[in-house]
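With one protein chain removed, the remaining protein chains of the complex are shown where they sit.
Now for chain A:
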Amino acid sequence: MNTLVKKRLLIAWLALSLMTLGYLAMDHSADRAGALRPSVAVTIGAVLIAAAKMRIIFREFMEVRHAPAWLGRLTDLCVLLLVASLLGSYFIGRAAG
């Protein structure tokens, strides 16, 4: 495995780890005296970060960036469908609740 490939995998892993640690900061920003409070911004942020991490795993670890275009489009569609489903059910549930 050449150095460039090693470096690229390391950068992908670092980005994924930093995004995970970013959740801690998001979480503290929405806390009030140790109690969890509802937050649309934190929910949207959490879903979008999870989707970004999923896409990085697809492209870098699962090598979709070397795959034929159809597989790239299919995995992107999967990520988009997930985001739309999660945010859609969140907002529909919120309006109905």
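In the analysis below, contacts are C-beta pairs under 8 Å (C-beta built on N, C-alpha and C of every residue); 3 or more make two chains touch, one makes a residue touch a chain; residues count from 1.
We take it that contacts and distances are computed from a predicted model.
Colleague: Which choice in "Molybdenum cofactor biosynthesis protein MoaE", "PTS-dependent dihydroxyacetone kinase phosphotransferase subunit DhaM", "Carbohydrate ABC transporter permease" or "Cytochrome aa3 subunit 3" gives the name that UniProt lists for the one chain left out?
Modeller: "Cytochrome aa3 subunit 3"
Colleague: Since one chain isn't shown, list which residues of chain A touch it in the complete complex.
Modeller: Here the touching residues of chain A are 1, 5-6, 9-10, 12-13, 16-17, 20-21, 23-24, 26-27, 30, 34-40, 42-43, 46-47, 49-50, 53-54, 57-58, 60-63, 66-69, 71, 74-75, 78, 81-82, 85-86, 88-90, 92-94, 96-97.
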